[in-house]
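Scroll down for the structure; my scribbles are underneath it.
Some chains have been omitted; the remaining ones sit where they do in the full complex.
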Amino acid sequence: MGHMAFRARSEQALERRVAALKGSGYDVGWSDGDLGHGPAFACNDPDGHRVELYYETEWYKAPPELRPALKNQAQRFPARGINVRRLDHLNCLAVDIKANRIFFENYLGCRLTEQIVMNDGSEAGMWFTVCNKSYDFAYTRDHTGTRGRFHHVTYAVDCREDVLRAADIFLENGVFIETGPHKHAIQQTFFLYVYEPGGNRVEVANAGARLILAPDWKPIVWSKKSARRGRLGD
Amino acid sequence: MGHMAFRARSEQALERRVAALKGSGYDVGWSDGDLGHGPAFACNDPDGHRVELYYETEWYKAPPELRPALKNQAQRFPARGINVRRLDHLNCLAVDIKANRIFFENYLGCRLTEQIVMNDGSEAGMWFTVCNKSYDFAYTRDHTGTRGRFHHVTYAVDCREDVLRAADIFLENGVFIETGPHKHAIQQTFFLYVYEPGGNRVEVANAGARLILAPDWKPIVWSKKSARRGRLGD
Amino acid sequence: MGHMAFRARSEQALERRVAALKGSGYDVGWSDGDLGHGPAFACNDPDGHRVELYYETEWYKAPPELRPALKNQAQRFPARGINVRRLDHLNCLAVDIKANRIFFENYLGCRLTEQIVMNDGSEAGMWFTVCNKSYDFAYTRDHTGTRGRFHHVTYAVDCREDVLRAADIFLENGVFIETGPHKHAIQQTFFLYVYEPGGNRVEVANAGARLILAPDWKPIVWSKKSARRGRLGD
């Protein structure tokens, strides 16, 4: 994976994160920005994934032919293919889940909403949010011991029927479906996995996901067994 | 309306219908066939709509780029626009509904599944099937007294969510939605009406409609009032 | 399996079937009728399943508390559990599929819509309709060589989302889901399998299934491999 990036809530929030990271050993430093965003501060998580933080952003302006009928929508509904609604979340692999959990909690202020803890007490997966979505990114244990790896990126569609429809369309077009449509017990995501031509795994999931509205939410802890239990159709 | 056409179940069935029609005063006669079908026998219903009957048909063969992944499907799923599944039914207007009902029952062997009968005993609407779909065509009273008019043709989509999605797409593309999405009490169709550029009314409805499986089904009779009662969102 | 029963289209149709069966070696004979139906003629298919034919039937009358708001519906919508809409089809096992196919075609006038034929030419599965639904019953090969066995009975719900919802409800109530929700390539049924407390397999599938409207439909022939190919999520 090249890098992932989070937008801070404000310039002040960005500065607070940078102050926390500087000298931590995880910090890399500032860059001038990139396509669509301004100055960004880079750091590495304990597993070696590059993470950037920025605030200044360029708002998308739809060209005339893509202007929506309803102005509370960024772009015209495509009415084509699987009609993705938004980028939903990212899933990476990491060798040491616990070290990464502590990093994201302490340095980036992310909130853990669900996790997998094995019988021996070792952590095997974590789901983090930076807003009210029940997760914005997840890390699961890399059993090969390789560092810095990406697992999948997820695009959300409007409802479960749209995930099924996506499966029909992938089948129709010869796109290999690795698994699903299924429902995960963890986060109750209804999803499928495909691969884009470049070889990356892409998840399609429903956007009507759970929201975590309680500020004092206590993370749900799954054992490996309980996580499997509710996996419908698997 | 130019004409509508029904395919008979067999050559024999076609011949039986032609024998019944000949000399009835409704018969027009044979033509050599048209795009996609063989010889057709034309007649006029009492309101003056031209109706053709044929049996020989040309089966659609999808060109290579439209060949479906699953061979029990005629064509590749389009994944574009509202993804119509099939032509569902036709709705005409007629001045004298009862006369037309008797014609379709006696000469064409159609089965009445639902109808509107006014308090004064006059018939105001009829829904007919020639298979197990709860209706294949409907006639409603022409209050202007004009003969031979067409009201709408209906395309079916897979589920009610797809009718809502169609509404989103019509709105996005500036297509005027005359009414709906609503649910009719009669036939429980979930539908909307739009107009195609040529000025004809087109209905989009859900394909998961009711089936009439009983050979001795007794037509449902609605009064004008009861028909309105269940009209959700109207 | 005790027996399955088909309702004939008319008294005449029933008499024609009885005439065909009498003396065929498959015929068992008349009984006086049973709960909800009149006189029935019993026969055995080549695999030994008992099949009854009848015409006289008792129409369901909803008691006052189950009377529906819309009179084109037999009963009030339950708004409880998985909200089954209708009994959809039956699946039996048979040792010799071909012998059973010929029986159902020749003696009962059923129409084959899809089938599985192995590379060695032997038949491994068949899907039959007696109306416009794309199938009303299916037989698949019994690999154990046991005769007269039942595989599952299927209840239809309104749409695919309702099959997913059923899965949620089964999970919530500790009902073991054997497989699914999945989509079969054959017949494109979206389904799941559970077991009722008595030990019988029950399928829940979507009612918006395909219709076979062509009177000269040519059965779709699947090889074992092609049947598997489109099995989403399996």
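Some points to look at:
Chains: A, B and C, in written order; residue numbering restarts at 1 for each.
Rule of thumb we're sticking to: a contact is a pair of C-beta atoms (placed from the backbone, for glycine too) under 8 Å apart; a residue touches a chain by one contact, two chains touch by 3 or more.
Small disclaimer: the values here were computed from a predicted structure and weren't measured.
Depicted are 3 of the identical subunits; the complete assembly encoded in this structure file consists of 4 such copies.
The working rule: only the chains that are shown with their structure count from here on.
Compared with chain A, the chain whose C-alpha mean position is the greatest distance off is B.
Located most centrally within the structure is C, per distance between chain CA means and the overall CA mean.
Because chain A and chain C share one sequence, their contact can be compared position by position; here over half of the interface residue numbers appear on both sides. If you average the Cα atoms of chain B and of chain C, the two centres end up 28 Å apart.
Chain B has its Cα centroid 48 Å from the Cα centroid of chain A. Counting partner chains per residue, chain B shows two or more touched chains at residues 69-70, 159, 161. Note for the complex: chain B touches chain A at residues 68-70, 76-77, 79-82, 159, 161, 168-169, 171-174. Remark: chain B residues 7-10, 57, 69-73, 86, 114, 131-134, 158-161, 185-188, 206-208, 210-211, 213-215, 220, 222, 226, 230 touch chain C in the complex.
Remark: chain A residues 159-161, 164, 167-168, 171, 177, 179-183, 190, 192, 230, 232-233 touch chain C in the complex.
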